[in-house]
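Notes for the one structure printed next.
In this view, the complex is presented without one of its protein chains, the others remaining in place.
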Amino acid sequence: MHDMSAHAVPHGAPTSFIRKHVFSLDHKVIGKQYYALALLAALIGMALSWIMRIHLGWGSFAIPGLHLLSSTGAPGNVLTPEYYLQLMTMHGTIMVFFVLTTAPFAAFGNFFLPIQTGAEDMPFPHFNMMSFWVTFVGFWVLIASFFVADGPTLGGWTQYAPLSAIGSVGGPGQGLGVVLWATSIAIFCVGQLFGSLNFITTTLDMRCKGMSLMRLPLTAWGWFITSVMGLTAFAVLMPACILLILDHVAGTSFFVASNLVINDQVLPHSGGSTLLWQHLFWFFGHPEVYIAIVPGMGIVSHVLITNMRKPMLSHRVLIYSMAALAVLSYMVYGHHMFVSGMNPISSLVFSFPTLVITIPSTIVVLMWLGSLYGSKLRINSASLFALGFVSMFISGGVSGFFLAQPSIDIMLHATYFVVGHFHLVMGVAAMFGIFAGTYFWFPKMTGRMMNETLGKAHFILSFIGAYCIFMPFHYLGIAGNVRRYQAFTDDYLIPLIPVHKFITVAALVTGFAQLIFVYNLIHSRFKGAIASDNPWQGTSLEWSTATPPPHNNFGDKMPVVYHDPYQYSVEGASADFIMQTSPEKINSPNEEK
Amino acid sequence: MATTVHEPPKHDLERLPSQGSGNGGWRNLVPADGDLPRVKDHAPPPASTGIWVGLAAITMTFAAFTSALVVRQGAAPDWQHITLPSILYFNTLLIIASSVTLEISRRRVAAFMGGIKDRAANPARWLYITLALGVLFVAGQTFAWVQLKSQGFGLATNVSYSFFYVLTVAHALHLLGGLGGLVRVIAKLHNSVLRRSTLDATSRYWHFMGVLWVYLLFLLWMKL
Amino acid sequence: MSKTKNFAVVLSAVVLVCCGALILGQKVNAAGEGKITGTVKLDGTAPHMKGIDMGKDPFCSKAHATDPGKMETYVVGSGGGLENVVLYITEGLTGPAASQTATTEPVFDQKNCMYTPHVLALDVDQKFKVTTSDQTTHNIHPLPNPMTGNIPWNQSQPPGAAPVEKSWKAPEVIPVQCNIHPWMHGWFVVVKGPYATSDSNGAYTINNVPPGSYTVTAWHEAAGTQTQKVTVAAGGSGSANFTFKAK
Partner (left out) sequence: MAKIFAVVIILIAIASAVPIVMHWWPMPQDISVHGTLIDEQYADTMLEAGISFLASQFLLAFFIWKFSAPKPGERVKNFPGGAAGLVAAAFLLVGTEVLALGVFGTKAWASVYLTPPAANAMPVQVQAGQFAFYFRYPGPDGKFGPLHADQISEANANFFGLDTTHDQDSKDDIVAAELAIPVNREIHLLMHSKDVGHSFYVPELRIQQDFVPGLDVTVHFTATKIGKYEIVCTQLCGLGHYNMKAYLEVKSQEDYDAWIKQQAALQ
């Protein structure tokens, strides 16, 4: 194990290929590895959503070659009901855990947090390396469930007990499939705990000279707050998964109640608590939503500031708002359980903090809008995606008003309204944050620029496409369209099928737009224009170092920080931006008074 | 025993050895005008921050187990009272004793690093004793599991036993991590590359395991 | 040298003759196979079969618009003949008749949201097909006891999907149900050796029974099992009639 010290250079530059690119201790390589994993996971997740959308629009359409994935799940290339649910569960799990958690947090955070704090590396590089490789193993354990006898689990990414805990009598994939799922998630939790440990310690202990906490850029704050949330949330999900696995393999009764009858057989379990799983899961699950979105808020603020050529109206207010979101996220998890048989008084108790959480969210949005006023906005792929994030966050946020109220939740719970809400606010918004970060930092990460024309085309198609997919979801929900149905056979749902067809077409088009991004990413990696050290005229530490950064981030000389992070358009300054490392004296800096 | 202790040079020599190294402030004491000479660099070694972060995560995990136990107990009337194997109380004495021996060892190393050489006699011996007590504790826990199992009380016999096994095994697994840390500290001490922050972090972890065990014992005694 | 050669020739000849005799013996045996026939009746009035409410699936309720579906636990024909009784030999089977696997491939169809037939008798390792004639998705979920060596499965069949081809490894009475249409219940009765299922009049014929004396067992899903001793002469037939009491 590595020596837990950081004052000396953490580790020398590796020479062998394996230590350089595979089992690397370098946070930058680990960040790129996380990014690659998230990209792979996102492509798989997107392909799954295509299959589901085609099935929902045209239920009898045979998708060529689908039987190769599972001959029993898709006989004649048409999805069976169970396989639809199995793909849906995998889509949700892959997207939430292996894309939305890894990309904005683990990938970008790993690459840029140490650089932005002025550190040579994370304090525990071996833990950092393990964090990635553990997550990697977790991913393949999950993917492996596609290839076991009954296929993956069909219980949904929330895996409500007792369906998830009774074993294969519950349906295809509920035996080994669930065990693999829970194992994968428990492994994933371990990986993220290692990661959070490093992130928190980096932020607290590894800052360079002059880098006070308030001098950290908003991205670093986003990652720091997220890692605190991750530390507490994943530490709760892991024991929940362990108990779930024990219910399967050891015959315990944590989640399975007495006298349950399936196929006319009384199950051998007794006394377990159905709601226990929901409490444990949502105690993790709601902070998880913010784990996905808070790094995006940081990235978007950072990108916007650089492209607006002015700082946010208030640096501190944004930080406090993000922290308030994090704290409140633990007090509101019960709003997922309004109609789940919980004490109706608790529903009201959970409802108020849920409504209160709109206040910090509104403040964040108002800070973005207010800062946009009077700016010198540059339009490029990165800033477009950041502005798109703001739009999506608003749209996804206002539907939260409805779901926060138990009385309206009676109508909208478990309908497409909820699906639309969380896809906009957590899925699309977080994805836009990832895209903004990618277009913004790609030059620093690879040394080459991305193609702007393709980037803008990618943006406008994704923006319109995402609204065409997810806005109609809300209407479907208002009409009472239940989620997690593989076909709509109910009399009142049949008239809604044309809407589903429209959504399917929109989803296919939007999906293809993402292939433009993949092409742009790969093409620019090898053929893009060479990037300068500071292509966007940014001020934070990642722009003070070489492109791409050397092994220990800053070469021979460690940076010294003289200013708050966002000194743009400072009156009387020599340029429209002053880097944090510039010793230039400023008469009236953009700082908190 | 020819062990020497080596500590890299420190910036703030005025710190007392008994305080350990976790008492540093943050690096954010920066005047807004960028007046660097007034900046005090008090960042603690990452190991001492890291260990608190790690302990926070472990605390959350056991808090989740505890709340699961409370909720599950209230969910159904099938909760059984079980008599804890009496060896657990003996094990408790072992783990408390191991904390004491580790603390003695830590103080000796600290004293040595602080320059008070005559009190530094054989810190490694106390580390070995701690290690032995830790191994004995795990052996004792294993004995308790085997004993219960031989009486016919398995993991799935009743939910009380399920929680008993889950909590004690989870604690033992975490304790094994602590034993690994102790082995590492001993190895470093022999190679004269031990940092005080490493020893401090390991001993905090170890003490925490002791506190956690006492808490778990109390919880099991009260609830089961 | 030549002696060895001669020996080899003689040995081959002996082997050939023996094999020929064996094969011929089989044929002779087959020619002498008999059968067991009889009828199965239900004593007393047939129990009332509850109707099935198929309202939740528009296809099913439409298919049964004129003829409401009802439970098929007791299907009694004219004269009290009991349908869906499986008759098979439990004692006395020896040699190839016991180990041979039937080569026909019976079909278990899902038609108008019911199983046709309601009871499908099968030989061990005999292949069978599950097909669907309905314009609604069905799910086929047989529930064998895993301890027997039969592997449970659970898969759905959308309209127009290819038949599912399966077989069972061990003798067992296996209930099968559709998870999507909870009223759909049927049975796979897996037995060793020749078998028959009683028709709507309660009549049955077990073919390919070598001469000998046997115990014939009649199995009904609700009425239970009965056994009788039967003797079959070479090329002739034995007879066994069963009478069940409704439970």
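Should a chain be cited, it is by its letter among A, B and C, assigned in written order, with residues numbered from 1 in that chain.
As a working rule, a residue touches a chain if its C-beta (ideal position, glycine included) is under 8 Å from a C-beta of that chain, and two chains touch if they have at least 3 such contacts.
Computed from a predicted structure; not experimentally measured.
S.K.: For the chain not shown, which residue from A:A47, A:V148 or A:V482 touches it across the whole complex?
M.R.: Candidates A:A47, A:V148 or A:V482; residue touching the omitted chain: A:V482.
S.K.: Out of A:V249, A:M411 or A:M558, which touches the unshown chain?
M.R.: The single option touching the absent chain is A:M411.
S.K.: Using the definition of touch stated at the top, determine which of C:T132, C:Q177, C:T197 or C:Q226 touches the missing chain.
M.R.: C:Q177
S.K.: Of A:A149, A:L377, A:M558 or A:A575, which one is in contact with the hidden chain?
M.R.: Of all options in A:A149, A:L377, A:M558 or A:A575, contact with the hidden chain holds for A:L377.
S.K.: Looking at A:F61, A:W140, A:F401 or A:Y519, which residue reaches the missing chain?
M.R.: Residue touching the absent chain, from the options given: A:F401.
S.K.: Determine which one of A:L85, A:A326, A:L541 or A:I578 touches the chain that has been left out.
M.R.: Looking across A:L85, A:A326, A:L541 or A:I578, the contact with the absent chain belongs to A:L85.
S.K.: What chain A residues would touch the chain not displayed?
M.R.: Touch set of chain A with respect to the missing chain: 80-82, 85, 154-156, 160-163, 166, 170-172, 174, 256-264, 266-267, 271-275, 308-310, 313-314, 317, 339-341, 344-345, 347-348, 351-352, 355-356, 358-359, 362-363, 365-367, 369-379, 384, 387, 390-391, 394-395, 398-399, 401-402, 404-408, 410-411, 413-415, 456, 460, 463-464, 467, 471, 475, 478-480, 482-492, 568-569.
S.K.: By the contact definition given up top, give the residues of chain C that touch the hidden chain.
M.R.: So the residues of chain C touching the unseen chain are 50-51, 53, 55-57, 71, 73, 137, 139, 154, 156, 175, 177, 179-183, 185, 221-222.
By our rule, only the chains that are shown with their structure count from here on.
S.K.: Looking at C-alpha means, what's the farthest chain from chain A?
M.R.: C
S.K.: Report, in whole Å, the distance between the mean C-alpha point of chain A and the mean C-alpha point of chain B.
M.R.: A distance of 33 Å separates the two centres.
S.K.: So how far apart, in whole Å, are chain B and chain C when each is placed at the average of its C-alpha atoms?
M.R.: The computed centroid separation for chain B versus chain C comes out at 66 Å.
S.K.: Centroid of chain A to centroid of chain C, CA atoms only: how many Å?
M.R.: 55
S.K.: At least two partner chains per residue is the criterion; list those residues in chain A.
M.R.: none
S.K.: Hey, what residues on chain C touch two or more of the other chains?
M.R.: none
S.K.: Applying the document's contact rule, which stretches of chain A touch chain B when the two form their complex?
M.R.: Those in contact with chain B are residues 1, 3-8, 123-124, 193, 196-197, 200-202, 204-207, 209-215, 231-232, 234-236, 238-240, 242-243, 246, 250-254, 257-258, 270-273, 275-276, 279-280, 283, 560-563, 583, 585, 589, 591.
S.K.: Which residues of chain C touch chain A once you look at their complex with the stated criterion?
M.R.: Against chain A, chain C makes touches at 57-58, 137, 139, 141, 143, 152-162, 164, 175, 177, 179-180.
S.K.: In the complex formed with chain A, which residues of chain B make contact?
M.R.: Listed in rising order, the residues of chain B that touch chain A are 8, 26-30, 32, 34, 36, 39, 41, 43-47, 49-50, 53-54, 56-58, 60-61, 63-65, 67-68, 71-72, 75-79, 155-156, 159, 162, 166, 170, 184, 193, 195, 197-198, 201.
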